[in-house]
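Excluded from the complex is one protein chain; the other protein chains are retained at their positions.
Right after this comes chain A.
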Amino acid sequence: MSIQIPVRDSDEVVEVKISELPEEVDDVIGVLQAELAPLDIWIQFAIEYYKQNNEQNFEEIMNEANKIPQATIDEKYADQLDSRIRCLNILAGHYIEKSKMLKSSEKEMERDSFNTKATTLLNQAESIYHSHPSTFISRGVMYLQKSEFDRAETQFDTALVNDPKNIPAMLGRACVLYSRKEYNKSLELYKDVLKTLGSKKCPASVRLGLGLCHYQLGHVDKALACFNRVLQLSPSNVGAHIAIAIIELNRAVKLGEDVGAATEHIKKAVTSVHTAYQLDPNNSMALNHLSNHCFYRGDHEKVNKMSMSALHNTPMNEMKAESYYNLARVQHVQQSYQTAFSYYFRSSQLNKQYAPGLFGCGQLYLQKGDVDNAISSFRKVIEQDKDNYEANKILGSLYAQTKPNKPELALKHLRIAHAAFPKDEEVLIEIGQSERRDFQASLDAFLQAEVLIDKKIQNGQLEASAVPYQFYNNVACVSLKLGHVVKATHYLLKALQQVDMDESTIHDLLESKSPIHPEHATLVYNFSRILEEMKQTEKAKSLYVALAKQHPNYIECYLRLGIIHNEQGDLEKAIMWCNVASKIRPSDPTSLAIMGDIYLKHSHWSLAQKKFDQVLKLSNNDKKDIYALLAMGNMFIGGIRPDMMDPDKTDRHLQYASAQFERVLQIDKNNIYAALGLGAVLAERGYTNEAKDIFTKVRENHAIDNDSKLSAIPETWINLGHLNMVNRQYTNAAKLYENCLKKFYNFANVDVLMFLAKAEFESNKFDECEKILEKAIRLEPNRLVLWFNLAVTSHEHCLMILKDPKKNVTNSEKANRLLEASVRLFTFVSKASKADQKKEKAGTEKSFIVRMAKNYIQKVIQQTRNKANEHMESSKLEQEKTNRLKQQQLAAIEQRRELEDKMLAELEQKKKAEEEARKQRFQEQQDKLAALQEQWNDGKPDHQGSAAAAADQEQEYVDEDQAGGSTAAEKKKRKKKEKGEKTEKKKKRVKRDDSKKKRKQAEKKRAREAEDEEEAETPVDSGATSKKKRLKKKTSDEDEDDAGSDQNENPYESVRDDGVVVDAADGEEEVMFEDVNETTSKEEQSDESVKEQMVLDEE
C-alpha cells in the first residue's frame, strides 16, 4: 500500500509506500506543504505514522496541518471544511487519549495540559464550524474522561440532535448512562448501536459495554457471553478479561461450601486476570484482582508490589480504595496493626461506599478496643451491604456484649447473619444468649446450634470435648426458665461431662470428698436450682451449703438458702443466710433487696423499708433501684393499707407509695408497673379521674393478657383490680383478682381472696362473697377480719332478702339462716380477744373488729331480727292467702269445666239446627233452580244458564239475610266490640294451660270445635269476597276502603299478632267467660250480616 500526493497544478502524483515512510517527518511535511496537498492526505500520513507507533511524527504532521496559515486556507483549502475540522478533532482526540493514559493521580498537571491543548483545538474547530458533530463528540469524550458526566451528556445529545444515529455519540451517551447506573437505558442504547452497525461490523468495545450493562443488571450469563464475544473479536481486550475474572470470582464465592467447584471458578478467574495483566501491566483493575489472588496464596510481597503499581496507575478513587485495602490486609496479617489501620482508613476515605475497607477499619478499631468506632464502621458496612454476614455477626455480638447491651439490636443483626449463613453455630449461640425475653426462641436457637455442633463432631470437624461447657450450661438455664426440668437436667449433665464431672462428683461434694474448681461451681449451683425445680428442696439445700463451704464467696448460694427458708416460713434462718451474703458482699444490693422482700412477706414493714432504703443508697438509679422503689411503693399501697384505725397514717403511707412510684417514673418514664402503682394510689386517695386516666393509658399501650410481660407479676393484676374497684367496675375487678389467684396462687392467697370478696360484696353477689371468704378462712382461720367480714356479708345478704318486696317462706327461711349464721360469727368474733384486751392496745385492728362485732350484736342484730320476724310473718300470711286462692281457683276450674260442657252441648245442638236449616234452604233453592231450568230449557246454551242461576242464588242469599234488620253502621260497631271480647276469650284460653290434664284435653277439644266453627264460616266469607270481586268489576274504586277495614278487623289475626297473655284477676274470670260464651253465637250472626251488609253497599 502507498499514499499518493497529487503534485501541484499537474496530474502527477508522488507515491510514498507506507512501509517506507521516511524517518524524517519534515521531509513529508515539506512535500505536503509544497504541493498544497489536500488535508485528507495529511491525515492519511499522520494516521499511518500513528499506526506504526510513531506518535511524535503523527503529532507533528497534525500540528502542521492545523497551523496552515489562514491566507493559504482561504485560498487553497476553503473547500475542505470538513477535513479541517477533522484535523483539529483528531489531534484533540489524541490529546484526550494521552491524558487518559496518565492514570496516576500525581500527573494531574500533565493531564491538565493535554486537556487544555485539546480544548484549544476544539475551540478552533468550533470557530470554523460551530455545530460539527465530531467536535461535540470530542468534547463529550473529554468530559467523560474528566468524569463530568452531565457536561458530557450535553455534548453527546447535541451531536445526536443533528445526527440521531451518530455511533460515537450514541456510545458516549451509553457511557454516561452507565456511569449514572441507569444500566437499563444504557443497555438499550448499546443494543441500538449494535442494530445500527449490524452484528458483523460491531466493534468489540460495544459488546463490552453490553456485557457490563448485563452484568450490572444481574444477567450474569448474558454478560459472560458478551465478554467472550469481545475476546473473540479482540483477544487483547483487557476490560473483558477482567470482567470475566470478576464473574468467575463471584461464582466461586456463591458456591462457598462446594470447594471443588469453587476452585474451578477461581482458576478461571485467575487465568483471566493474568491475561489482562500481561496485556496491560499497568491496568489497575487487573493488578488489584491479581494482588487479591496473591493475598490468598500468601504471596504478600507480590500483593504489595502489585497494589502499589495499581495505585500509581489509576486516577480513580474506587480503584485506589481497593489497592489500599489489599495493602492493609497484608499489614493486618502481619500484625502491623497501626499501618494496616492507616491503609484501611485511607481505603475507606477514598471510597466511603467500599464495604471491605470499612470492615477492615471496624476490625482494627476492635483490635484497638475502640468499640464505638468499630460499631460505627460495621454499621457503615451494613449501610452498603445490608445482608453482609460477617458485619452483621460482629455487630450483633458487639451489641450483645458491650454495655449497656442492646439485645434487640443485637438480635436484629444476628438474625440477618443467621439468614445469610444458617450454618454458623456461633451466630445461633449468640442469638440464644441475646434472646432474654423470649426463652423459647432462645432455646430454639441453642438447639439448632447443638444440631450443627453435633454434625461437626460427627464429621470429625470438631472434638466433642472442645465444646465449651458454658454452652450446655446456657441451654440448661434456658430450659429451666421454660420449666423444662428434664431437658435442663439433660443439658446440665452434659455441661458437667465437659468438665469431667457427673452426679457422683456432686455427691462427693456433699460429703466434702472432692473440691470443685471455682469455674465449675456455677454448674453445681445450677444443678441445685434444678433440684429445687424438681421439688427436691432438701437435697438442694444441702448442696448449696456444701458448695458455699468450698466457695464461701459464692453468695448466690446463701441467697438461695435464704429464699428457700423464707418459702418454708423460717424467717429467722432466711434472714440469717441473707445476712451472710450481705456481709461477704456489702456492696451488692441483691441480698438487701431479697431481705426486704422477705420482711415484706412477713409483714415486717419497717424492717423491709430499712432494707429497701439501703438498696437505694447502694445503687445509682439503675434497674435495682427501680426494683427497690417499686417494692416499697407496692408495700405501702398493698401491705400496710388496711389500717382502719388511723386514716391519716394510711394517707401518709399512700403518699409515700406515690413518691416511690413517681421516682421510678423519673428514672424510667415508661415503667408500667410504676404507672399502675401510681394509678392505684391515686384511686385510693380519691383522685378518681386521674386514676382513670392512668388506667386508660395503661390499657391503651399494653394488652394485659396472659401472654404479656406485664402480666408476669401479681401486682399488675391486683393494682388493675383496685383501679377497677374505684371505677365501680366490680365485675372487672373480680375478674382481675380471680385471674391473679389462678395464675399465681392456685387460689391459695388470703389477701387476694379478700380483694375478690370485696369486689363481689360491692356488686351484691353475697353468695359468691361468702364462699370466697369461707375459702380464705379455711386457709387462715386465725385472721379474725375474715370471720368478721363473713359475718357482715351474711348479715347484708340477709338484709337484702328482707328488702325484697316479694315475700315467701323460702326466702324468709334463708334470711333467718343467714342471720343465725352471722350472729354466731359475730358472737365468735366478739369473744375472740376477751382475754387479750388488757394486753393489747385499744388501737389495734383486732380490738377494733371485736368492738365492731359487739356493736352489731348489741345494736344492729335485734333490728334485723325484728325485720326477719316481720318478714316471716308476712310471708306466712302471704302463703295462707296463696293457699286459699289456690283452693278457690281449683273450685273455679271445676265450675268452669261444667259450664263448658254445658255450653258444648248447646253448641252442638245449635249447630245441628242450623245444619238442618241450611239443608232445608239448599233443598228449596235446588227445587227453585230445577224449576227455573225447566222454564229456560228451550234453546238457551247451558253455561249461560248456570251462571245466571249462580248469580240468582247469591242474590237470594243476600236478600234473605237482609231481613236481619239493623243498619250497617250499627252492626259494624257491635261487631267491633264483640271481636274485642272474643280476643279476650282467646287469650284466656292460652293462659289456662296450668289446669289439669283432663281440663286441657277438654279445652283442646273445645278449641278444635271452635275452629271447626270458624272454618265453617270461611266458605261463606270467601263466597262473599269472590262475589265482591265480581261486583267490583262493575263498581267504582271507592269500595276499596271497606275491603281494607274488613281485613283489619279479622279477629283471628289480631289474636295471633298480639301474643301477650292478659293476666286477669282470678275472681272475675268466671263471669268474663260466661259473657264470652254468650256473645259467640251473636258474633257469628253479626259477622255474617256485616259481610252481607257490605255486599249490599257495594251494590
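To be clear about the criterion, contacts are C-beta pairs under 8 Å (C-beta built on N, C-alpha and C of every residue); 3 or more make two chains touch, one makes a residue touch a chain; residues count from 1.
Note that in this section contacts and distances are computed from a predicted model.
When the unshown chain is looked up in UniProt, the name that turns up among "Ubiquitin-like modifier-activating enzyme ATG7", "Endoplasmic reticulum lectin", "WD repeat-containing protein" or "Cenp-O kinetochore centromere component" is "WD repeat-containing protein". Contact with the undisplayed chain is limited, among A:Lys455, A:Lys649 or A:Arg817, to A:Arg817. Of the candidate positions A:Lys539, A:Arg652, A:Lys911 or A:Lys928, contact with the unshown chain belongs to A:Lys539. Taking the complete complex into account, A:Arg778 is the one of A:Lys617, A:Arg778, A:Lys803 or A:Arg918 that touches the chain left out. Looking at A:Gln278, A:Gln353, A:Gln568 or A:Ser603, the residue that reaches the missing chain in the full complex is A:Gln568. Considering the complete assembly, chain A touches the hidden chain via residues 535-539, 567-571, 746-748, 770-771, 774-775, 777-778, 780-782, 787, 790, 817-818, 820-821, 824-825, 827-828, 831-833, 835-836.
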